[in-house]
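I have a structure I would like to understand better, so I am pasting it below and will then ask my questions one at a time.
Apart from one protein chain that is not included, each protein chain of the complex appears where it belongs.
Order of writing sets the chain letters: A, B and C. Residues in each chain are counted from 1.
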Amino acid sequence: MKAISLKNPKVLVRSILLLIYVAVLVIMLLTGKRHTILIDNKDAGDGSYLAIDGMSVQIDKQEAAEYYPGDRDRALVNGQKHTIKVEIFSDGKIFESSFALPLGQDMVLLSVPKLVAGIEPYIEPFSVQLEQASAPEAGPPQGMQFGGDSVPPAEEAAPTAPALIQ
Amino acid sequence: MSAKKSIGKFISDYAVLIIFTVITLAAISPSGLSISYIIQEVITRLGRNSFLVLALLLPIFAGMGLNFGMTLGAMAGQIGLIFAVNWSVAGWQGLVFAVLIGLPISVFLGWICGAVMNKAKGREMVTGYILAFFINGIYQFFVLYMMGSVIPIRNAAILLSRGYGIRNTLNLESVRQSLDNIFMLKVGPFLVPVITFVIIALLCVFIVWFKRTKLGQDMRAVGQDMVVADAAGIPVEKTRIIAIIISTVLACVGQIIFLQNMGNLATYNAHDQTGFFAVAAILVGGASVKRASIANVFIGVVLLHAMFIVSPLAGQRLFGSAMIGEYFRQFIGYGAIALSLVLYAWKSRKAADDARSGLRHGASGNGNGAGGQA
Amino acid sequence: MRNLKTFIQDFGWPRIIIFLFLVSLFVFAPAVGVRLDASISDVFNRFGQYAILVLALVPMIQSGCGLNFGLALGIIAGLLGSTLSLQLELRGFMGFFGAIALSAPFSILLGYLYGKLLNKVKGEEMTIAMYVGFSFVMLMCIMWLVLPYSNPTMVWGYAGKGLRTTITVEGYWLKILNDFLAIKVGRFFVFPTGLLLFVGFCAFCMWVFLRSKTGTAMTAVGSNPDFARASGVSADKMRTISVVISTFLGAIGIIVYQQSFGFVQLYTAPTPMVFPAIAAILIGGANINKASMVNVLVGTFLFQGLLTMTPSVINSVLQTDMSEVIRMIVSNGMILYALTRKMKVAK
Partner (left out) sequence: MGQNGPLLSIKNISKEFYGNVVLHDVSFDLHEGEILGLVGENGAGKTTLMRILFGMPVIAETGGFNGTILIDGQEARFSNPFDALDAGIGMVHQEFSLIPGFTTTENIVLNRESMHPSLLNNVFGDRMSILDRSVMKKRAESAIAKLGVKLDSSMLVSEMPVGHKQFTEIAREISREKTRVLVLDEPTAVLTESEAEVLLGSLKRLAKEGVGIIFISHRLQEVVEVADRIVVLRDGLAVKNVPSSGVTIKDIASWMVGRSVSADVRSEEARNLGAEILSVEHLWVDMPGETVRDVNFSVRSGEIFGIGGLAGQGKLGIPNGVMGLYPAGGAVRLHDKEVVLNAPALALNAGMAFVSEDRRGVGLLLEESLDWNIAFTAMQIHGQYLKPILGGLFTQRDEKAMYCLCEEYIKLLDIKCTSSKQKAKELSGGNQQKICLAKAFALKPDLLFVSEPTRGIDVGAKKLVLDTLRKYNREYGTTIVMVSSELEELRAICDRIAIIDEGSIAGVLPPSADIAEFGILMAGVSDSPTKTKRADAPQEAMNA
């Protein structure tokens, strides 16, 4: 097997292409990764920070949303680095800050009061136990093309047209 | 040739096209749909389906008939999407991510399909069709049993309740319309997904450019006469496999474009109809097993889908049940494929007989005049 | 040793793998708590259900028309026959044989037209047959909604018009053949003698036909059309006859299936019946232009055996219902294996 010298243009170009392929894959993953941020406006358990009684919160360039004590809402964002702008109605103070989300963490809890009070870390991971999916779906429905003699569906069901995607 | 003969030839060449136009126009009024609604629907469907139908062109050039095996590409695309949703990569980046994951899979499946078709020369279409079901079995094994158990799936929301296997319908919310919405242009009352059409235009440019390359020329030569191409030293088997690989890869990308427009993925059924729709569209557009052009693709998509929009409602109005309209459009879809295949096979047999009779005319130059044989 | 090699050679590796797989299923069945006698009784039952549908493929293979992907036409003729028989409320053997008699004109007419069409398009027969079959199934879907049937058990409850997707044959001719002289051993094992006798009778008729003058001519057209033509046999006529017989048997096949299965399935039900039949005859050892009675019987038994055993045994072994996936891979794998053999396609 003659040694594949890197000078041979074909090999050179093909290996560069492979690198580009992997690079783009990674970039897409990073920039496209979707995270859900739960924006929270509650009092701390130990009273170290209190809910803000009226503010508007804006993440990146999404339109701002109003929060009152006890509210919790979520914002969907792509990618890791984001900015947050909080404007408190009562005294009009504006807090701005940027943060980075860990790649692997799908959902995080951002407590605005903590942010305002300057307590770090105001973001902590949040994992939710998925409640069991509603009806346990069995295997694939018998497509038009195969299956044959599976037990006939319920008596009264109208003739189901084959699942045709329009 | 006399005018009558050329008209006859035109009719027999575009029989399916004519029948379809007549039916669609006839069904528009009873369906009660407004023209602008129909036009808007056709625009979205053009964006959604044309890429898939264009994927059929190359195998036709290479003389392998209608590539029913493109379903393999659709499956690869769907696996790409499943991984995109699994790592919750959203927006248009999710689509690119899905394409990049699906690419190597579709190349591999395309290679298998090409190799199998080479072993069944003369019966490529039916072999492609059966191969699609065979690989569908393996796809189902992979997606329904391996995913979650052997292949780690981090996003539990897409798994079946039993812990492994992907659910029957997958919500593509994160990538929904992400390609179309990048630049949705409002032209009068209509919304036109410009970027999608740009990508489709790019594919058309690639196909036109590809026909001018040496590989494109070899494909056309192999498509016309495999024996002569082989005698001239063209690697016939390799060329046919490349044609199928490209077609499968395009089908993979096309299916991703299709599903991002639909917004949800019927994991185990979405690919069944891909082949049927694409083949029906290109045949309705006037293409045949041996000859097809880009124009056939677009005419076909417009006509087939226009008919598919109006017929259920027309059925409702005329026969009083939407089901009839629903079955009617299925019948028309399959009928279009059957009719154009029959016309093509009948015409090529007739052409062979004419060629021979031309020779005969020369032979019976004397004696009892031109042979008026049966 | 040598004839073992030739046996393996012409029996083909895939068939041997399937055979061993089936035997292993039977062996493991008791180990995983699957009642052996119930399974075997089920295999016989399903063998009887499918055998005639597989037998229907033989004439067209022998005459060189290839695998009959358009079997759906025969099945539709059978559906017409059985729905008419139910409409006329024929019961018992009258009902069953009435259905076959009523389906005969449809199957012969459809077979004749379909045969003429196939003669015109030598070459891509299989793809064309498939799509002609599908479009006809769709056309019939409209017909089922429109045709004036009135028997209450068949028609939609609220609309009073149009047929249901599945119609029970309970009370008409359910299991007429199965229970005829049925032998019951213990609670589970029922040997459907009537059904298997009927299947045997059809197979015998086919065997006799293939040895008749027309049958011999048809076989010759299949193996070498030029030879047949040089001996004064009209290839097109033989092919048309083979298509008519194939469609007629398809009609009988579906009626036999319905009486044993218990339901008449309409609308898009015929299409998924075609591939299993083709896979079965190929597993039995047939190729694209030669099929014998042994191929039919062995093939149906192997394929149906596989279909009955995999769900029960595999489920209890792996706790998942893999049978659908296995069926798809084995059935289509076999057809693929046959299509890629070096075969002289009748041009």
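Here is the rule we go by: a residue touches a chain if its C-beta (ideal position, glycine included) is under 8 Å from a C-beta of that chain, and two chains touch if they have at least 3 such contacts.
Please read these numbers as outputs of a predicted model, since none were measured by experiment.
J.: Where does the absent chain make contact, in terms of the chains shown?
T.: If we consider the entire complex, the absent chain touches A, B, C.
J.: With the full complex in mind, choose from B:K119, B:R220 or B:K347 the residue touching the hidden chain.
T.: In the full complex, the listed residue that touches the missing chain is B:R220.
J.: List the chain C residues touching the unshown chain?
T.: Given the touch definition above, chain C has residues 208, 211-213, 216-217, 219-220, 223-224, 226-227, 229-234, 290 touching the missing chain.
J.: Which chain A residues touch the hidden chain?
T.: Listed in rising order, the touching residues are 9-10, 12-14, 17.
J.: In the full complex, which residues of chain B touch the absent chain?
T.: 209, 212-215, 217-218, 220-221, 224-225, 227-229, 231-234, 356-368, 371, 373-374
The criterion applied here is as follows: only the chains that are shown with their structure count from here on.
J.: Indicate the whole-number Å distance between the mean C-alpha point of chain A and the mean C-alpha point of chain B.
T.: Going by mean C-alpha positions, chain A sits 34 Å from chain B.
J.: Based only on mean CA positions, could you tell me how far chain A sits from chain C in angstrom?
T.: A distance of 52 Å separates the two centres.
J.: Using mean C-alpha positions as chain centres, tell me how far chain B is from chain C in Å, no decimals.
T.: Each chain's C-alpha centroid was found; their separation is 31 Å.
J.: Two-or-more-chain contact residues of chain B, please, as numbers and ranges.
T.: Chain B, residues with two or more chain partners: 133, 140, 144, 323, 327, 330.
J.: Touching two or more other chains, which residues of chain A qualify?
T.: As it turns out, chain A has residues touching two or more other chains at 139-140, 144-146, 159, 162.
J.: Could you list, by residue number, the parts of chain A that touch chain B in their complex?
T.: Chain A residues touching chain B: 21, 24-25, 27-29, 31-34, 76, 78, 106, 130, 132-133, 136-137, 139-141, 143-146, 158-159, 161-166.
J.: Per the contact definition, I'd like the list of chain B residues that touch chain C in the complex.
T.: 65, 116, 119-120, 122-123, 125-127, 129-131, 133-134, 136-138, 140-141, 144-145, 289, 319, 321, 323-324, 327-328, 330-331, 333-335, 337-338, 341-342, 345-346, 348-349
J.: Note which residues of chain C are touching chain B in the complex, please.
T.: 69, 117, 120-124, 126-128, 130-132, 134-135, 138-139, 141-142, 145-146, 162, 275, 320, 322, 324-326, 328-329, 332-333, 335-336, 339-340, 345
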